[in-house]
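One protein chain omitted, others in place.
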Amino acid sequence: MTESIRVFVTGGTFDKRYDEIRGRLDFAETHLPEMLRLGRSRLDLSVTTLMMIDSLDMTDAHRQRVVESCRTCAERRIVVTHGTDTMSETARALHAAALGKTVVLTGAMIPYAFGSSDGLFNLGSALSLAQVLPPGVYVAMNGRVFAGARVRKNRETGVFFEEAS
Amino acid sequence: MTESIRVFVTGGTFDKRYDEIRGRLDFAETHLPEMLRLGRSRLDLSVTTLMMIDSLDMTDAHRQRVVESCRTCAERRIVVTHGTDTMSETARALHAAALGKTVVLTGAMIPYAFGSSDGLFNLGSALSLAQVLPPGVYVAMNGRVFAGARVRKNRETGVFFEEAS
Amino acid sequence: MTESIRVFVTGGTFDKRYDEIRGRLDFAETHLPEMLRLGRSRLDLSVTTLMMIDSLDMTDAHRQRVVESCRTCAERRIVVTHGTDTMSETARALHAAALGKTVVLTGAMIPYAFGSSDGLFNLGSALSLAQVLPPGVYVAMNGRVFAGARVRKNRETGVFFEEAS
Partner (left out) sequence: MTESIRVFVTGGTFDKRYDEIRGRLDFAETHLPEMLRLGRSRLDLSVTTLMMIDSLDMTDAHRQRVVESCRTCAERRIVVTHGTDTMSETARALHAAALGKTVVLTGAMIPYAFGSSDGLFNLGSALSLAQVLPPGVYVAMNGRVFAGARVRKNRETGVFFEEAS
């Protein structure tokens, strides 16, 4: 159960921070290492930042880069942190690529840097699921597990759900 | 994947709070509902507080009550929040009871009421594992999954591990 | 020393919150009551929200409303929460109005809703200064006290200072 896990960081609300000089949200370094320390993680895990963008700005080229990174990395168990707005699109792209690996996407509704974030909860979910689920693409949000091929986000409520197959 | 989950609360560091009048740690209400709200949980889940004690004070009678509660509840997927010091003992008792249900124990090294707790991370882990693992007893700590029959805590380092079987 | 204090809320970084549906910063209710509870304030104090805006959007009309509110309220000791970008301008307007009251402006570099805000520190400063300083206009930021007539913010560093008179 201690197989090595790769975490690919792509940005999203998860990693937004408040730029106090300019008074707006932006991205700097990922908060993943701090979150893993807080969670007292003892996983054999390596973190790679692929990009640091709002998922509304994610193009097909960005998405292809996520797919290829998952394909070519040595690990067979992968977590991708991702903005929630287009997480479903990336999940579908990963599903279509049929990588034969366990890939779990997760993110946050509130930036981790805010005291009241769901990020730590979601990260705990995603890392656990990545260890035990069979090959396939999944989304871990709202405490639940969704099939990557059918997951969608309700933009009005911010809640994820699975389309009837 | 949206089968109903039962959460049994037993206390432990997870739920310790600071009594500001007496200047010491004690227990009041469980923080579970607040944590589920923070995690934006959309699980079908019910929380029952069985006891609210330090796990060093847990007797065989307490432990038996946890086992019987897991046996008699309607749900087949269960999370037990528990102090870390004797979590392994309760895991063994649950394992010995051979309930044919999926039971995941979890806890925290730092009280949730502290800003720097690992509790939310562990709760995300435990609730996810409870949904996808086959019947058996497990401990979710340090981002990892341990077999209930062989898990142990290193009291010097606070880290969980699995004994060779 | 327990004379009644009036707090006028105008918005600013202090009260920004993260809108999780739209993924951006906005304003909702003021966090003042929650902050006073956290600080275990036992002051005789009333809070009035005048406006809830970014101080870069503050017009002369807004500023005049702050001045008139300070002039006409019953209290002689007043705290104004304000965005930092134009706090100095409002301080000058209040100074020019020569109200004969003790008015202390304060704000935050990081929203209070973020775990790492300076807001609670600054609020403690401002409320204390409002109780003990003679009539005049002051800014409480960076743990320091600035004369309202000469205070300025360095936009590059986010630090307040006082111009030589």
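Labels A, B and C are assigned to the chains in the order they are written; within every chain, residues are numbered from 1.
Everything that follows uses one rule, which is that contacts are C-beta pairs under 8 Å (C-beta built on N, C-alpha and C of every residue); 3 or more make two chains touch, one makes a residue touch a chain.
For clarity, every value in this text was computed on a predicted model and none was experimentally measured.
Q: Considering the complete complex, which visible chains touch the unshown chain?
A: Among the chains that are shown, those touched by the missing chain are B, C.
Q: Counting contacts across the full complex, list the positions on subunit B that touch the omitted chain.
A: Considering the whole complex, subunit B reaches the absent chain at 13, 18, 20-21, 23-25, 54, 56, 83, 85, 109-111, 113-116, 155-158.
Q: If you put the missing chain back, which residues of subunit C would it touch?
A: Residues of subunit C in touch with the missing chain: 1-2, 35-36, 38-43, 109, 115-118, 120-129, 131-133, 140-146, 158-160.
Simple rule for what comes next: only the chains that are shown with their structure count from here on.
Q: Please indicate which chain is farthest from subunit C, where distance is taken between mean Cα coordinates of the chains.
A: Relative to subunit C, the chain with the farthest C-alpha centre is B.
Q: Please decide if copies subunit A and subunit B contact each other with the same set of residue positions, more than half shared, or with different positions, and reply same or different.
A: Answer same: the two copies use largely identical residue numbers here.
Q: How many Å are there between the centre of subunit A and the centre of subunit C, using C-alpha atoms for each centre?
A: 39
Q: Return the distance between the CA-based centres of subunit B and subunit C, expressed in whole Å.
A: That pair's centroid distance is 44 Å.
Q: Subunit B: which residues touch two or more other chains?
A: Within subunit B, the residues that touch at least two other chains are 115.
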